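A protein chain is absent from this complex, but the other protein chains hold their places.
For clarity, chains are labelled A and B in written order, and residue numbers in each chain start from 1.
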Amino acid sequence: MSDVAAIEVRGLKVHFPNRSGVGAVRAVDGINLTVARGAFHGIVGESGCGKTTLARTIVGLQKESEGTVLIGGRDRAEWLKSDRKSFSREVQFVFQDPLGSMSRRQSVYQTLEEPLQIHRFGSSVERRRRIAELLDLVALPATVLDRLPRSLSGGQRQRVSIARALALKPSILVCDEPLSALDVSIRAQIVNLFTSLQKQLGLTIVIVAHDLAIVREVCSDVTVMYLGRISEAGLTRPLFREPAHPYSQALLSAVPSPDPRIEAGRRRIILAGDPPSPSAPPPGCRFNTRCPVAIDVCRVEEPMLRSVPHGGVAACHLADSGRRPVI
Amino acid sequence: MNISAIRDIKDWPWLVLLPVIGFVLIGIFAPAIMPYDPSAQDYSATLEGMSWNHWLGTDYLGRDVFSRIVGGARISLVAMVIVLVAALAIGVTIGSFAGYVGGRVELVLISIIDIALALPSLVIALALIGILGTGYWSMITALTLAWWANYARMSRAVVTAELQQPYIEAARVMGAGHLWIFVRHILPHVLALVVVYASADAGALVLAIATLSFLGLGVAPPTPEWGQMLVDGMSYIEEVPRLVVLPGLALTLVVVSFNLLGEAFALQKVPRPVRGATLRRRRKARAREEAERNAVETGTTSA
Partner (left out) sequence: MSDAQPIYSIEDLVIDLYATTVSVRAVDGVSFNVRPGETVAVVGESGSGKTVMTLGPLGLLPEGVTVDMKGSARADGSELLSIGSRQLSDLRGRYFGVIFQDPMSALNPMLKIGPQLARQARRFAGLSQEAARKEAVSLLARSGIPDPEDRYNRYPHEMSGGMLQRAMIALALAARPRVLIADEPTTALDATVQAQILELIRQIQREDGIAVVLITHDIGVVASVADRVIVLYAGQVAEEGTAMDVLTRPVHPYTRGLLASVPDFRADERAATREIPGLPPNQIRLEPGCRFAERCELVEAGCRQHRPPLQTISASTSPHRVACPVVLKREGIAVHV
């Protein structure tokens, strides 16, 4: 069991029909991804790169157009069809907007009790005990139990939604930008909560994020997406130290440091223009329209993922295990 | 009284709701209140004036007018409740089903609902009675079939809106089935809205029942019913106007106060996220004006 990946995504494509009815938005366009048990995996990229769609497809909130998702070696589509409940005890999802993901009519107690009721967990006394455990786990006081989601602060709401996701003791937690709705100092609290939960419960966590600093802080592995494809992936530390793909380099360079001394002397890579539309990706490498080091072959032939110096993989013609382009 | 100027439930003149409360209480306890059998004829005491024996006098068959008005309240209340419950059940079921299932089924059901809505409910009721024949139960059936579509459309709208909320997805991720999601999350929203509108519709329904009976298509003669009483009183309008004025007054009071109740609910309760709440309130206000006008007209025909 231990050598079976927690999540394995094979040749995944998710296309949405265009509003005009012609063509399709290729939100996810051919992704292979393996998440080992116990990993803390970050998926980063800019809006429209398909990272949220990928996360939603992993948990079955979105149907795949092509390819398969295996959870612990089991086909997710089959599993959901045959036993939705046991699937939800294995994989849980944390939404970006904690307020929207909770019924505005239900108190915190009812919200936390709901998954237990759906899965017919114990008597009401046992459920009450489990809810108390969950509150402890996410460090919320029992006084929040009677309150409605609207009267909680942003950080408390996200804690409740994490507690709800943990109610069924899943082994895999997929989180879609769980921090972006929060204030800076609260964000740090929730980040620390995720790391301690992972240690305490041995969870496998996949987190979609656009805050690279936080990804480096907590994730063991990272996948960088661009226009529905993986542009680079690997262990977080080495990848952040020497990103091989020009896009990762630009993305990392774009994040300003909170230290003005670093900022003053830092060379910034400013990319030109916006990402192309995901319904009409450019031929060749998807990044070639904005890439400062693109060569002729980049405009014609799509690069495959290849091993690069930091030990991971990158989809760039100019990179291989011996060298990487530097922009 | 300028109703549209009242914006807060606290400012509501609760006193005007007394007729609603009175109507419901009288309807429930009618058998205990009625001093006489409302259908019992007494040819020795026809068209008597008000007295200690007959508080509101008697009609041309010597039946006690007070008992008949109280009995009429019961008939109207019972009929109204049956029609509302049935129309709500049908409307909420069909509308919610359409909204939840979506796709082609929804399209077909929506078309049916729209057709039903396009025709005035009273016209539908008249046509159905034409097919079913007259009588209490065919009146109930006809009114139910004429009334459900409104609730169906509202239910569908609420279901469609709620289904798009992320917390529905959250429930699905937790492993909830369709029935769970519908009953636990969607139905409360549907009922909250629909029941408010039903309370406003109650007055219109009482009026419709009276109208049908007035036209001889509803409750059959010996049974005390306000519309029926209006017809009976018409022939004696010159000599004993009371026979027309009293049931007319009862009807008007009940209809107007039900509409005010609906308005009070609408001010407080109509959930904001549902689209076009203001629009619907305006439409409702127009409907209320129309109902009031009808009530007055019914009164004038008889007065």
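Methods note: a contact is a pair of C-beta atoms (placed from the backbone, for glycine too) under 8 Å apart; a residue touches a chain by one contact, two chains touch by 3 or more.
Note that the structure is predicted; figures quoted are calculated from it, not measured.
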Where the missing chain makes contact, among the chains that are shown: A
Touching the absent chain when the full complex is considered, from A:V4, A:A132 or A:A254: A:A254
Selected residue (touches chain absent from view) among A:R76, A:R216, A:R286 or A:R324: A:R216
Missing-partner contacts on subunit A, residue numbers: 46-47, 153, 155, 183-189, 191-192, 210, 212-214, 216-217, 240, 250-263, 266, 268-271, 273-274
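Everything that follows uses one rule, which is that only the chains that are shown with their structure count from here on.
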Chain centre separation in whole Å, for subunit B relative to subunit A (CA means): 54
Sites on subunit A touched by subunit B in the complex: 59, 61, 84-85, 87-89, 92-93, 95, 97, 100-105, 114-115, 118-119, 161, 164, 168
Residues of subunit B that touch subunit A when the two form their complex: 165-167, 169-177, 180, 184-185, 188-189
